[in-house]
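Just one protein chain is left out here, and the rest sit where they should.
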Amino acid sequence: MEEKKVIFRLRRYDPETGGYREDRYEVPVYRGMTVLDGLIWIKENLDRTVSYRASCRMGLCGSCGMTVNGRPTLTCETQILSLERDELTIEPLYNMEPVRDLVADFHQFFKNQRAIKPYLIRRDIEEQVEPTREYLQDPEEWNLYIQFAMCITCGLCYSACPTTATNEKYLGPQALANLFRFYIDSRDEGWEERLAIADSLDGVWGCHLATGCSEVCPKGVDPALAIQLLRREILRKNLGRKTRREARPLAPLLPPEEESPYRAFGEAPEFTVEGAEEAAEKFNILHDPRKR
Amino acid sequence: MNGRIRLGIYFSGALLVVLVLIHLSLFSYWFVEEGYYTGMSWEAVSERMNSILWDAFYLVFLTTVMAHSYIGIRNILFEYITSEGGRRLITYALALIWISAYIYGLIPIIASAGG
Partner (left out) sequence: MSKKGRKGILGWIIPITNIERLLYSLHRITGIGLTLYLFIHIYETSMRALGRETWISTSEFLDNPVFHIGLLLVVLAAIFHGANGIRLILQELGLIAPKPTQPVYPYRKYHRERRVYMVTITMLILGIGVAIFALRDFLILLEVLGK
């Protein structure tokens, strides 16, 4: 099974000293083994103190982003042999505060994600909370945003971006791509406030098209494209040209004798974790539009 | 911070493509003979500067390039210094430097305008 030995050089952050130290591990590599598999092997066989973050191991959860050989990489989707190196240098993601060893803090990243209002904004809030009808959307409209909805918030783009390297106020590629995802969604009606959020030096105008974000994205999201399209919309708006069209009207009302199935949805289940309710309240995680 | 000022860099940049081409061709290639830049002798420059058309060219060129570089440098500094106060300071400090340089740059244009 084993094909060759690869040296893993881990640049580990130590929160006590605030510095980095480098540890070397020799890992036997077999065909198909991913960088994350290598880290798991190290933790199981060589050094149980190594910290990294990972969860699903199949490119869905977006937890295991790390910098491998100077490139932000989703480690569970990167096979060691495909890198064709005898040594791998693994660091925490750039441009985020390191927590310990290879773990980076996503605090600012998710703060930016919240700042762009990642939910459908509707004018008729009562209808949104107590829906009586469906939102309509055809495949063409779906095609416009599905690319940007593929994001798994792994933070690789944020780490590859040159603007985030110095400007902590910059929303970053992920948040801006997500902003565009909602802006262009035919069900959304918040385009005015979305463009206002984007139209800032710390928004779309902070981008210089280095396209590192699109390059490292493991899901084919093209944040650089989203930013360009947002700029075009802002430009159009300022020139008094047509921007995004109106949201599509809702599906026609059902005849009164047919009970709407949407009423049938029950209440959300009770919170089981202590403090979760306060946190949900504080960050409005359930996105109750009446509480915004 | 409104970022639409960045639009200025694109418009001025587009204009600069033409202006820089003209500017470069003055002392490059066509005006090189034997040694160096014959197009840059006192007489050759005087001749150019006496024409109102060239004066207009230089006025537009100077204005465009100053605006372009002001927005550019300000933007770079804004990415480095992110506090509100720091950014305000940058805006005014750079404006001061750029306006002084602009006036300095106007001197040869105005001086030659009279003939």
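Every chain is named by a letter (A and B) in the order it is written, and numbering of its residues begins at 1.
Basically, a contact is a pair of C-beta atoms (placed from the backbone, for glycine too) under 8 Å apart; a residue touches a chain by one contact, two chains touch by 3 or more.
Here the structure is a predicted model, which means the values were calculated and not measured.
Participant: Considering the entire complex, write down the shown chains that touch the omitted one.
Facilitator: Taking every chain of the complex into account, the missing one touches A, B.
Participant: For the chain that's not shown, point to the residue among A:R194, A:K219 or A:R244 touching it.
Facilitator: A:K219
Participant: Pick out the residues on subunit A that sit against the missing chain.
Facilitator: Within subunit A, the residues that touch the unshown chain are 67, 70-72, 92, 94-98, 104-105, 143-148, 150, 159-160, 162, 164-166, 168, 184, 207-212, 214-222, 225-226, 228-233, 235.
Participant: Given the full complex, what residues of subunit B touch the hidden partner chain?
Facilitator: 10, 13-14, 16-17, 20-21, 24-25, 28-29, 32, 35-36, 40, 42, 45, 49, 65-66, 69, 72-73, 76, 80, 101, 104-105, 107-108, 111-112
The rule is short, and it goes like this: only the chains that are shown with their structure count from here on.
Participant: Averaging only over C-alpha atoms, locate the centres of subunit A and subunit B and give their separation in whole Å.
Facilitator: 42
Participant: Where on subunit A does subunit B make contact in their complex?
Facilitator: Within the complex, subunit A touches subunit B at residues 163, 166-170, 199-206, 234-235, 238.
Participant: Which residues of subunit B touch subunit A in their complex?
Facilitator: Per the stated touch rule, the residues are 1-7, 75, 78-80, 82.
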